[in-house]
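To start, the structure itself, in structure tokens.
Note that one protein chain of the assembly has been removed; the remaining protein chains are unaltered in position.
In this document, chain identifiers A and B correspond to the written order of the chains, with residue numbering beginning at 1 in each.
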């Protein structure tokens, strides 16, 4: 899988794997699964994408935020695996948390921004189970947070 | 385990496994565990059960919604395993998300609608770990979403 080539096709670059904003680590491998911490969305310029989503006009912003979370997930997976994505066997599960006003029900469309990137990058191995829910607030005021479980090939 | 007989006893039928409402798959098996996507509640007539839960009067509605999510989880597990539940070794974990107003604190009672169905259907193998939280909004405006992790016997 040439992820870098696919990223270039999409006009995207993997960000630097961000340091955790608190007392934990980006990813832990156990039992053949890599559990990746919830990632928050940074633009290419390194700005956080912030703000609660309240209505249909906010869907596109949310999708971009979700895509940026997914890019950061991939960056964290690569960093955790010593700089290569070769051991990625399957994206197993994404957990999508969307900062949502009380009448915003488009969490599935929003989290698609993350899901579609995984499939674009990893093909069938990127097809994952998922939950998508609307939460009252997220760290630092961001719009979306996504965590992941990834199945790994033996080292 | 004759799940169909137990369902009949309870006056329930497994629904058709619903197609995901977005870019993901219903379930992924890895490392002996099946991760099942968050399921939303459909009545037997195929209507979504919608609306935030605000007070004690909403508990019964929430429990029914949670039970319907659990039925759909079982339908998805069965579909993922080729039409049989024989490989189900243990329901490991349910994640219950309840659309909750700011003063609704009965998430445990609500999610019991899902938990009790799992125990009724699978017996000791249905006894699971669980989290239950109140969220601001859920996909399509539904009242409850439940995802699952299931331990499988070798194929």
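In this section, a contact is a pair of C-beta atoms (placed from the backbone, for glycine too) under 8 Å apart; a residue touches a chain by one contact, two chains touch by 3 or more.
Note that the structure is predicted; figures quoted are calculated from it, not measured.
*Asks:* Where the complex has a chain not shown, which of A:49, A:65, A:121 or A:138 is the residue touching it?
*Replies:* Result: among the candidates, A:138 touches the missing chain.
*Asks:* Which candidate, A:30, A:45 or A:155, sits in contact with the chain we can't see?
*Replies:* A:30
*Asks:* Which subunit A residues would touch the chain omitted from the figure, given the whole complex?
*Replies:* Residues in contact with the chain left out: 20-28, 30-31, 33, 35-38, 52, 95, 97, 99, 135-141, 145, 147.
*Asks:* Since one chain has been left out of the picture, which residues of subunit B touch it in the full complex?
*Replies:* Where subunit B meets the chain not shown: residues 31-33, 89-90, 92-94, 100-109, 111-112, 115-116, 119, 127-136, 149, 151.
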